[in-house]
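In what follows, a single structure is set out as structure tokens and then discussed.
We show some of the complex, not the whole, and keep each chain where it was.
Letters A and B mark the chains as written, and numbering starts fresh at 1 in each.
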């Protein structure tokens, strides 16, 4: 019998993508969808592409409506899930796609988010390599509270962690610049997200170390063994609905070679179903990841500059959010890790 | 009486943009347009947007056809202009938009381009600040042979040179990642430039220090006073026809502060008609530069990462190529520097 699922924040982009994946998942059935201002509407009014879920109606996002399910997925704005999740039964598997439960440092939370600190949950990035060589996957088995990483964070972390863990890349002076689509910013009605403004244009935001994903990147690379991690991180908004292409670069540690760095990444990801290292000389396109729960990584060494450059492509709504949530849920529940998830993108 | 102008390579994107600007220039009249495979066609067949030049016909790109003009603009593939320009009269002003005359180092040419080395011409980036505080503009007055910079190079150079020249930014370990539109790659029929491939997708190319613009960036920052310049440079192709958004970052030198760095840039660009430093906290969009001969620069200091990040937006075909060519020609000929050039973009 399939497990019953509720999705909170079902009218937004992350919520919509969760539903798209869950609709075809063999072990789940979505029975409740919630929203704030859109409550009362049919789901199809907010998500006209989810034809198979046309029978669902959005209800209010309350602990009462979310109770009584086997799994609850939350796709709420930052700061909105903490209060709600505190009221959900302990035995329910709760997966939060927001930021409220990602950061372990209360100081980081205060510096970059502010408001009540809710504490960190088990981190939903199974492929994150730890300093001791283990993977985050191990911690997800049996977890009942899971925090899904930020989308930019996932791309940078996957593109650097094996190099940090192996000691071949310097954890200090990391620089990452990401081309990102606007769906990561949600459906908020902001002038800078209008199509007329964005089409044919690229622009940076959160420049100079102020983007909220910054401490989470440092946190992950510290988990991978980095000491004194510093990262200059700049997201650049570009005209594509979905996708993140992260250009992540770090200095080669003394003694590191192109071959040894590549070997470290190969070693880390050889058996990963959803993280694929491309052969030398090949670099990914975001188009190849659209709709897929996959991260594609290309790697080059710039000897003259003394830096490794990795290019990581993900779909911000899938491996960057909803796919990571489903993958983590699969692991937590002992299902097949890849249930309901595809590695094939919708291209062109 | 207007000066007569020939444009070689008039069927391509750079050639088309030269013609668009020249068509409205008060001091020039285009009398000859040349091409290779398109010779014999009406110009309007190759450039259907240039309605005011519908009377022109493309002729072969030969020294004979280019002779007898006051000014010759070349927009030819790399390696194609050197042989031709050697046969043009010394008194003719020749502006080359290609790479053949940019690099001063024959070794760099051999390493990144190969083939015959033609030697460097006067470099067409008027706003490039030299180590002694002078500007490249001075060298352009009266010049008869001018090499227009590469478009990526212009964006990075303008976004870093004042910091290097002032000694406030370290010239070593520079990292630059650029979001670029495909028009910079020209009209070449390559699968990766097809609309179906590019729309909705971002991808990197020339990763790992192999892009041909790399030595030119180092050359410029050396002119600005940088010693031992290293740069990790990665261009990312994004779905917009025109535009470059350069995220350029360098380490703060000891003693440098956010205020001192900003002051250095303000000092360098305060009187520049075509390079505008935005107020603190503001960052440019490429859309604001479309069709305009302008570079817009935003600047932030990331104290935690110890890096300055500048965001520079240009239209790759205007300030990145054709506008720089016209601006340089204006300077060389003693015309108003801004003749035929606008700072207002076509947005949205």
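In this section, a contact is a pair of C-beta atoms (placed from the backbone, for glycine too) under 8 Å apart; a residue touches a chain by one contact, two chains touch by 3 or more.
Treat the numbers as computed from the prediction; the structure is a model and nothing was measured.
*Asks:* All chains share one sequence and 2 are in place; how many are there in total?
*Replies:* If we count all chains in the complex, we get 4 identical copies.
FYI, only the chains that are shown with their structure count from here on.
*Asks:* Report, in whole Å, the distance between the mean C-alpha point of chain A and the mean C-alpha point of chain B.
*Replies:* 37
*Asks:* Write out the stretch or stretches of chain A touching chain B in their complex.
*Replies:* Contacts found on chain A: 173, 175, 177, 179, 196-197, 199-205, 207-209, 214, 230-232, 234, 236, 238-243, 245, 247, 249, 251, 283-288, 290, 298, 300-307, 309, 311, 313, 347-348.
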